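Let me begin by presenting the structure, written as structure tokens, before commenting on it.
Only a single protein chain was left out; the remaining protein chains are all shown in position.
Letters A, B, C, D and E mark the chains as written, and numbering starts fresh at 1 in each.
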Amino acid sequence: MEFSFGASASKIIHSTGFSELAGGDLIMIGVGCTLIYLAIRKKFEPLLLLPMGFGCLLANLPLSMMKATDSGGLLNFFYQGVQHEILPPIIFMGVGALTDFGPLLANPTTLLLGAAAQIGVYTTLIGAVYLGFNMQEAAAIGIIGGADGPTSIFIASKLAPHLLAPIAVAAYSYMSLVPLIQPPIMKLLTTEEERKIKMAQLKQISQTVKILFPIVVTFVCCLLLPGVTPLLGMFMLGNLFRESGVTQRLHETTETHLINIMTIMLALSVGSSMTADSFLRLETIKIIVLGLLAFGFATAGGLLFGKIMCKATGGKVNPLIGSAGVSAVPMAARVSQKVGADADSSNFLLMHAMGPNVAGVIGSAVAAGIFVSLFGDMTGVDTHAALAPVIGNPEPGIQAIATVVDAIKQ
Amino acid sequence: MEFSFGASASKIIHSTGFSELAGGDLIMIGVGCTLIYLAIRKKFEPLLLLPMGFGCLLANLPLSMMKATDSGGLLNFFYQGVQHEILPPIIFMGVGALTDFGPLLANPTTLLLGAAAQIGVYTTLIGAVYLGFNMQEAAAIGIIGGADGPTSIFIASKLAPHLLAPIAVAAYSYMSLVPLIQPPIMKLLTTEEERKIKMAQLKQISQTVKILFPIVVTFVCCLLLPGVTPLLGMFMLGNLFRESGVTQRLHETTETHLINIMTIMLALSVGSSMTADSFLRLETIKIIVLGLLAFGFATAGGLLFGKIMCKATGGKVNPLIGSAGVSAVPMAARVSQKVGADADSSNFLLMHAMGPNVAGVIGSAVAAGIFVSLFGDMTGVDTHAALAPVIGNPEPGIQAIATVVDAIKQ
Amino acid sequence: MEFSFGASASKIIHSTGFSELAGGDLIMIGVGCTLIYLAIRKKFEPLLLLPMGFGCLLANLPLSMMKATDSGGLLNFFYQGVQHEILPPIIFMGVGALTDFGPLLANPTTLLLGAAAQIGVYTTLIGAVYLGFNMQEAAAIGIIGGADGPTSIFIASKLAPHLLAPIAVAAYSYMSLVPLIQPPIMKLLTTEEERKIKMAQLKQISQTVKILFPIVVTFVCCLLLPGVTPLLGMFMLGNLFRESGVTQRLHETTETHLINIMTIMLALSVGSSMTADSFLRLETIKIIVLGLLAFGFATAGGLLFGKIMCKATGGKVNPLIGSAGVSAVPMAARVSQKVGADADSSNFLLMHAMGPNVAGVIGSAVAAGIFVSLFGDMTGVDTHAALAPVIGNPEPGIQAIATVVDAIKQ
Amino acid sequence: MEVSVSSAVNVSILAMSVIFTVLIILIFTIKTLVKLIPYQESPVAPVRKIVASAPGQDDHVAAITASLAAHMGKSPDEFRIVNIQSR
Amino acid sequence: MEVSVSSAVNVSILAMSVIFTVLIILIFTIKTLVKLIPYQESPVAPVRKIVASAPGQDDHVAAITASLAAHMGKSPDEFRIVNIQSR
Partner (left out) sequence: MEVSVSSAVNVSILAMSVIFTVLIILIFTIKTLVKLIPYQESPVAPVRKIVASAPGQDDHVAAITASLAAHMGKSPDEFRIVNIQSR
């Protein structure tokens, strides 16, 4: 084969991304850059939003073969870890290794605050159905209100993979916006007196209880709601590595380099699923609005239940710790601390808010389990196969093969 | 599709694990919890037995899709690293990076003690055949006497994958029981005078010899017994990272986070293969009895050869270092130290026992290589394909497809 | 089945590697040992050449199943990370995390030196075509002159996978030989006066510019040359982890354990592709000669352009920093420093040479992108499928299946 | 649509009930555990005290020494840390 | 062969042109960026100064304490580092 100067030049020019750059790509590149900006300048969940934004940028550079759906591409390889529900559980193991259940164990009734905050999930579910989403899509959107990144991605990739990108973006963005979203709602729903309530010091917990707790939770929750086992089981295993006192090596690896590696792969590949096709739709706007709604109602739900507990205990519980029930660990707890300190600068709520805060993680895992129990089978027997036609190539002939091939690919 | 309150409630109730919880599952959950207990309270190989027990717990929660055989499940994904013999060699690379061959090189004749201790492997093999196991199964059971976790798992997954779970449990449990199993045998087979023998200080070894040693061992052993190359070759590569002095980065990674990550995946997935089907059988009891036998005979073999060396050297070798030939690094060496110090508190055998201790690792790798040479081809040309029907789903139609698919999945 | 002593012995003897050891294997084992020797004693890129040499040693032990092409073998598993172009981009992310673009940003015109040094790539390309290689092979050989390991492996596995082994060996060997290859050329092409030129201190750069730079480069280069996106995009993402100031966790992981793990897998598997078949050919000698040529011309190109810049700036640029344009970070920059200090011991060129040095990385990535644009499609639509028949098993029937299977395997 | 919304409401009420049920089970489990296994001045505490009083600070110094040794790739025997004061 | 070599020469000239074009674009981009966003005594510098002058060295000591604490798997409250002098 011969290469004349002109023909070669023409080939290079026609293989640039410019030749294929559509308006949608440019908008998505803008979205990616916005996420990077928010991550770096506003410190919005930078560990997630920075690689997610960069993944979006790479995916939308035409012909780069970096879309989540570009079979054989690098980010498609990572994306299979999302599709096959491998990355979120491993990340959750790391989160478990980073979690201290001490405050929750010292004051177990705060679990109720973590339950109450899940109301955000269901108001959103109802809202989503009202706006025309089907039940599974609505469930995946609702879980944004759980304020847990890996849980949202786990459920979205299981129940509504075509909505994964906007759900992930909404979940992580609102998690970072917790310090902006929550305080006005908190001030609106509580009185000055309530905010000034000081809580008794937490009692100490035996190490044995700390060791038994993750095992018991796994047993109870995963037996009742088997669908959440990969997520909750790995979470509790990570916590067991932390508390057992005999597996420091594994604890250190899971809470540092292992979670970091998986986070990079997850965030990059979720970002790479943000294409004009999947993102620039009316649904995305609906999801973003519903996500805000979810966080608002979750905050309100936690607070109102906090007020009930305040009443029931004769004023021993500061209702502000209720808003920490949304999860978004540890930001929501810090917001409780800050709003409490604003009312009385000698009021230290942080450790008290950590209880509902980690309760919120368990609460939304339970909510996720319920969704899997109710809707998990509607995606067909083999989730892996079911994903292919939704996400895969558009040509029908290739699609059929892709379905099989994707099912085969581990 | 409509969701009435009653129908939804019924669906959730029927999808709980309780609906499927059989007696076997409960027993296996008990086994899992026992392993976790032994790991945490008794410090029995906690890095392995804690995640293994937890994997067993998760796998036996009904409908959790966490069994090693649940295609598409998280632990099935990890389990493929066992099936395809990827995890044990990588772990062995880390073990190599943690191993110091100095004491062995200073006193190379202690390699004979590592050889003698392999008698445990073969008494067990004969016992297993006597109890009705076929030759390959017996080989996999015998290798428990090698007292090397990754070697046992490597051989079991190659020669008798259906026995993997009990073999792994037996191997790691008895390794932790070395401080209980060995001392009575040691006191029985040696005299007070022998136990008091002090050994001359070890001579120092040139760094060049330490660098050449792993290369030479690879060359000699892998050429003679090619089947053990993945295991022994990676072991020696890890040691070369350690000794070369020019690859600190790789050394640090292999001996910390890489081995930790692989250990989590291995232990979880081996644990997830512990199902009622595969574990609650007469074979398991036989294997546990044979495993104990294996450790006992290995200890005795090393000791008796130690006595021979004591005689042959005119009393320069303390026979107690012979029991360290079983491997179980570094516990067996510590036991030698302790029993020696019990006889004479100024007797320091630890470093002398490290020689036979690492020799035991090489010895059992060689034993493994012999088994692969003798029986490796009897599993069919492609081990990977052969595993599928043994472990895979029980339905014959799906099984046939699974065989192909498993072979294709890397 | 029965095992008589004699039959068993005969089976073991016939399954040793000796029975199959051919002269070619022995030579390749020698080559592997030579690489290990160079890595340890001469410190030639030890992080790569040590595991690469060991991989070569393992692969050429007969019957060890450790060749890159041994389907189901351990190193074949790692090798798929090379074939599917997964490992080089992840390694490049780590390199990006280790790279400081400060000196380049402080003196951006030194990018021209990184451009000029690419002349080595093209003289080699022309030479390779002259020696009978086809255009794609010649491109893959030429990129050796880019002095970037991951880039060379990325392009070789894409355009000429059958030449991967000698190209990788040549690239990494000559990179280590930079301190020997460059100084004579540098002294030949510059005058004593030029070598004594001192350069003005570099100005400081705003952190914001350091953050924007990797994003801008990604945008410009990947849009113009989409084929290089996996490599350059990941490189710039790693750098963004470093400079953003908000992702220290990810930065630390990418520049340490993640790059280390991927390096082990890459080097072992590239080493395992060094078989007598693929390596002991006339082509290998041609490639080694052409590689030396490439480094020589690249050095000369950078130096001569440095002289032009020296003239153009009225003597403000020391031409010695031009030779650092070949990449080989940071060795080439150190060579510039050393040769400069030889002429005038108070001359500190190191930081000035870091600019062209990292410019050389970008330059050769751009060169790689051009090759993908020009020749990337000539390997067929799906690169992954195309690799199989080139590398796969020789039997035609199995080969056809292997093609499909390899395409399916992730 | 109407039907769907009512389905969604049904599902939501049911799910909230399940969540509260599950978490209440956990509350009682925790309370039982804490009652059965009360906190005792743990074996960690004495260590802390010993350190606070002992001039040798053996535990902490050993830990730091080991971690530094791991970093340095050298034997802990080769250096010694002094002057880490307990608070 | 002749034809191929001339192809190779064509490709080489073209590629060198593209490389120079791309890198010149980058040069102008960098120059623009540096002009638009000049270097300012950054917020990092004051920290350094404070440390240099402050006897408490809080930042550095905290960082070291935290990293050692992570290594020791113990609380940073349990030990104290003194005597790290700023240069």
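Keep in mind that, in the parts below, a contact is a pair of C-beta atoms (placed from the backbone, for glycine too) under 8 Å apart; a residue touches a chain by one contact, two chains touch by 3 or more.
Just so it is clear, the model here is predicted, and its values are computed rather than measured.
Screening B:Gly6, B:Gly30, B:Pro108 or B:Pro184 for touch with the missing chain picks out B:Pro108. Touching the omitted chain from subunit B are residues 104-105, 108-109, 111-112, 114-115, 118-119, 121-123, 125-126, 128-130, 132, 134-135, 138, 203-209, 212-213, 216-217, 220-221, 224-225, 359, 362-363, 366-367, 370-371, 374. Touching the omitted chain from subunit C are residues 1-5, 8-9, 12, 248, 252.
Keep in mind that, in the parts below, only the chains that are shown with their structure count from here on.
Distances between chain centres, each the mean of the C-alpha atoms, put E farthest from subunit B. For subunit C, the chain whose average C-alpha position is most distant is D.
Subunit C and subunit D have Cα centroids lying 45 Å from one another.
Rounded to whole angstrom units, the spacing between the C-alpha centres of subunit D and subunit E is 35.
For subunit B, residues that reach two or more other chains under the stated contact definition are 1, 3, 8, 12, 252, 256-257, 408-410. In subunit E, the positions touching at least two other chains are 4, 7-8, 11, 18.
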